[in-house]
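Selected chains from the complex are presented in situ; the others are not included.
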Amino acid sequence: RIPINEPEEAIPYLDAESVSWVDVKGLGSEDVLKRLGNIFNLHPLVLEDIVNVPQRPKVEEYGDQLLLITRMVTLKDSGRGFFTEQVSFILGKNYLLTVQEEPEYDSFGPVRERIRLGKGTIRSRGADYLAYCLLDSIVDGFFPVLETYGEELEELEDEVVAKPVRTTLEKIHTIKRELLNLRRSIWPMRDAISALIRDGEDLLQDEARMYLRDCYDHAVQVLDMVETYREVASSLMDVYVSSVGNRMNELMKQLTLISSIFIPLTFIAGVYGMNFNPDASPWNMPELNWYWGYPLCWAVMLLTSAGLLFYFWKRGWFENYSGIRED
Amino acid sequence: RIPINEPEEAIPYLDAESVSWVDVKGLGSEDVLKRLGNIFNLHPLVLEDIVNVPQRPKVEEYGDQLLLITRMVTLKDSGRGFFTEQVSFILGKNYLLTVQEEPEYDSFGPVRERIRLGKGTIRSRGADYLAYCLLDSIVDGFFPVLETYGEELEELEDEVVAKPVRTTLEKIHTIKRELLNLRRSIWPMRDAISALIRDGEDLLQDEARMYLRDCYDHAVQVLDMVETYREVASSLMDVYVSSVGNRMNELMKQLTLISSIFIPLTFIAGVYGMNFNPDASPWNMPELNWYWGYPLCWAVMLLTSAGLLFYFWKRGWFENYSGIRED
Amino acid sequence: RIPINEPEEAIPYLDAESVSWVDVKGLGSEDVLKRLGNIFNLHPLVLEDIVNVPQRPKVEEYGDQLLLITRMVTLKDSGRGFFTEQVSFILGKNYLLTVQEEPEYDSFGPVRERIRLGKGTIRSRGADYLAYCLLDSIVDGFFPVLETYGEELEELEDEVVAKPVRTTLEKIHTIKRELLNLRRSIWPMRDAISALIRDGEDLLQDEARMYLRDCYDHAVQVLDMVETYREVASSLMDVYVSSVGNRMNELMKQLTLISSIFIPLTFIAGVYGMNFNPDASPWNMPELNWYWGYPLCWAVMLLTSAGLLFYFWKRGWFENYSGIRED
Amino acid sequence: RIPINEPEEAIPYLDAESVSWVDVKGLGSEDVLKRLGNIFNLHPLVLEDIVNVPQRPKVEEYGDQLLLITRMVTLKDSGRGFFTEQVSFILGKNYLLTVQEEPEYDSFGPVRERIRLGKGTIRSRGADYLAYCLLDSIVDGFFPVLETYGEELEELEDEVVAKPVRTTLEKIHTIKRELLNLRRSIWPMRDAISALIRDGEDLLQDEARMYLRDCYDHAVQVLDMVETYREVASSLMDVYVSSVGNRMNELMKQLTLISSIFIPLTFIAGVYGMNFNPDASPWNMPELNWYWGYPLCWAVMLLTSAGLLFYFWKRGWFENYSGIRED
């Protein structure tokens, strides 16, 4: 691994017998990329695809070169969300040029380590095997990102049934949107890998294609997970709506209970607050002068509310049926 | 069936004329698997797929070996939910190596029994027929699991219309998520079996492929059931939302009924509770001094509530239209 | 049509020049089916598919025999719902063996009639034409079933908008689930018929395949109807939810109307029910001693409610906007 | 254009060098159709497809005849909804037989006109070109029908947001159902035209197939529009549900506002309506005898309501946030 600063320094390595991997970090200045284009003899369309990010992941043949556009995701340090950047591969007979959009982070660390240590067969194989290794590490980079979504969804499942709050809704929507973004990245990558296996006969050895088949399986697995998580998130949104409705029912029950019990009582109290003149007629509110009038009135009121409470208890209103824990 | 503890003990059987079935229970230590790899001459990618669970079910050819990754589900003893584990098949000319992720349980019991008893033609046929038998028992293992979901959905159907409670919502969501998991298992298995029938010409006899076709039909049937159950569960979620709305209407009707009847009555009582001075003017609350004032007041109040009750009865409020049984 | 009780009685007919149709009603005992298997020389997998109902509809070739698994639906006498059973066809050169799961009912009546009467060309043609006739009557048997769902959906459409009740919701859900079941039957049958047309070159004459094409069209038509009805049912569920919301709005409007009008009035009455001592100060409730105090108070109350009623009338609350007829 | 009443009158034209178009209006009696069948030498299945309406649109070859089943829609005079009928084409070497289900209306007027006027090349070309012209006028007949739905949807869009009423819901559901019916007609027609282009090599000249390609494009365009309108209608249903919820919020706000303001006031009035005896103790309602008691009480009540109104105004309750115009 030799750090070089000027593209031209790479020239001697290209004609060498051995396999060269040139890893360009960051899109840099247009000028540098043009010089790279000259050195590697890149088609103008290839240069355009490398520079004009984001491109859709794809694979294309240009003469004896293979252009592979991929999208690399890296988990953010905070453990929530991910960075995404374009990584372009140009695969020639005995060289591999990779161009990364963002210089700061990538998931090529383990591959570099294996090259440095000479571990495995990576040093003794062709550029196509190296490309496979890098591609595989890009695809495998989706798994840790997906796992965080899996965990977050599990947390949300508890939250949404037990105690749905404001942020729950926002979180579900955010997850759905980010899963859509992941899908937009991995879907065309799967197609690109599939096209690579099918078409790339000249530049890839049979062995490399067998490895790519494995890489393809992983891409499909990522896609499966994304789709499953999206459906779980959609179902969670439905559960959220139902939970909101349940909580509303709970409120309503509370209001109806209080109102149903006290409104009739208040009416009774109101009746005996009327000022009909008992002196004007024996029919005018004789109750007011009864010996047991007031206690009787309380008795009636207590019986009324007891009756209503019994009625509500019979209909099961005191079971916390709606499923919102309120602790 | 000879239990062996060290991989090397299997060597003599591999060269035998007869068909050998080596069933590895549990992924064990990496070392044991490497030795197995050496004995069976496994490709590094094959070993990787066996060890790095979960892999997506698939079928792949490696020279004269066929790798088949499957996913086996076993109903939990509690009758709710299922265990899932990866079973890898490596099919050679005259041997079959199966590696199970979990050693405790599998659904190979009946097949072992048939081999032991020499029942049927299983002992006189090739390794491919044995692989079919095991694969068939894996696919058939999905049916009992699905049946429990079918029964649970039927119970939920009653529950959701009659008396939707908190756990109903959770149960529906859980079923949806678990059906998604089942689909993620059976979908690629169907594709794998289909690929096996189409491509596996060298290692499978025509007879075995005819049997596999049957196995494929069962996989499709499982998938059909999963999809149907998923749609039933989705529809149940909609019914739940409507039921919650219905229950709310019921509460609202209760509240509106009580309020509509008692609020006007309370107002009337309030009016005759006013303290306008009848002495100051003949127009100030002469009703209070009427001979029939108080009974008349009651008559007005009773008529008002009777009128309102009649109005509500005419509009059909006393039919329990909303469909929530409240027992 | 000769009723036979023992399978062996069928043997002499099989070698005859003429076409024989053996119709087995009910799966009977395992023993009888095994003997049938011997007579007709059935592959073990064929026997298994016949016995282990339900199988997915499919077509498969076994040497010079064609196995066709179909699913027959029969409208229940009550006109609601349907019976479903598996009918297996084994088509040989000059015989047709059909095995029905349920002996009680089938839709083969008209075909039997045509054979008995010698009407049409059915007696002079091969076993393949007979198979077509039976298959056609099975496919056509879906139409009356579907028509009942079409009618029920139309009724529900009125019900759901005009007066949604408890059972409406249950009915829609039931229809959705039963349509799912119908789809699970007809979808693979369509595929099976299509495969029959495409592959069954040896056992079917060109003429029979032309007839099957017609049968295929009917299967597709059934599928179209099922899908359309499912979407109508889904849309009805949405309409139901909206109707429930509308009815709730209606209740809410009622409550708000009553409350908005009477709560302020009750407040006014409450004010003049206060006992501030007019003797303590000229500012203490002088209204109570006004000559026109009480009539004025009524005037204020009537004006308040008239004003509120006018306000609500202006906002259109008295139009029955929500679309629930309440008769 | 010679009107004939008996099928046999058509015979002399069939052998003529020139192209004959026999247009049968209405399915008439079975007898007439059988005679037609004899004259044109129609396969029994063809006759069956013509008579047993509705068939699914399709194209089929019968020897040197081509059967084309299509579905013609005609806008109702009222401008709402459409008639639908089956039109069957039987295309021979030098004749075209069309059978219309309904005699009253069709969309062949312009084609007849062109023939009568000898305009364009229609008279000098073969039967296949004539069939194309008729088919094209059938496909183009979908556009005016679709346009009415487009306009209706636009009206509904305004209605649903501004002032959703009862009929809105019904209208949306009706449109969805009718669009489903249109799709069921146009979808198989598209497939039929596509099959015609692909397979009808013997009966169609290259020129005619080029014209059919144009017709196919129009069918696809119709299908595109149907699908788009269906999705707009679905989205409108969602908007309707939200609007109903919004209106409910509006009602709720009204109720909460009135209640929150007057319930506390009524309580205060109630307090000073209590009859505690001021003579029994100096602590018993001394307020009643204060010089400023009554005005102070009003001040407290006015301040309370002003405070509540200010609180609600701060929370933005007086903005008509919910989007229901109430004029």
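In order of appearance the chains are A, B, C and D, and numbering begins at 1 in each one.
Everything below uses one rule, namely that a residue touches a chain if its C-beta (ideal position, glycine included) is under 8 Å from a C-beta of that chain, and two chains touch if they have at least 3 such contacts.
Predicted, not measured: the structure shown is a model, and the values here were computed from it.
Here 4 of the identical protein chains are placed; the entire complex in the file holds 5 of them.
Keep in mind that, in the parts below, only the chains that are shown with their structure count from here on.
Listing every chain that touches subunit B and subunit C alike gives an empty result. One copy, subunit B, sits rotated relative to the other, subunit D; on C-alpha atoms the angle is 145 degrees to the nearest 5. For the self-contact between subunit C and subunit D, the two sides draw on mostly distinct residue numbers; the shared fraction is below half.
Separation between the centroids of subunit A and subunit B, computed from CA atoms only, is 23 Å. For subunit C, residues that reach two or more other chains under the stated contact definition are 241, 245, 248, 252, 255, 259, 263, 266, 270, 273-275, 285.
Pairwise, the chains that touch each other are A-B, B-C, C-D. Per the touch definition, subunit C reaches subunit B in the complex via residues 43, 45, 48-49, 55-56, 58, 60, 62, 163-167, 169-170, 173, 176-177, 180-181, 184, 188, 237, 240-241, 244-245, 247-248, 251-252, 254-255, 258-259, 262-263, 265-266, 269-270, 272-275, 278, 285, 287-295, 297, 326-327. Residues of subunit C that touch subunit D in their complex: 157, 161, 210-211, 213-214, 217, 220-221, 224, 228, 231-232, 235-236, 238-239, 241-243, 245-246, 248-249, 252-253, 255-256, 259-260, 263-264, 266-267, 270-271, 273-277, 280-281, 283-285, 315-316, 319-324.
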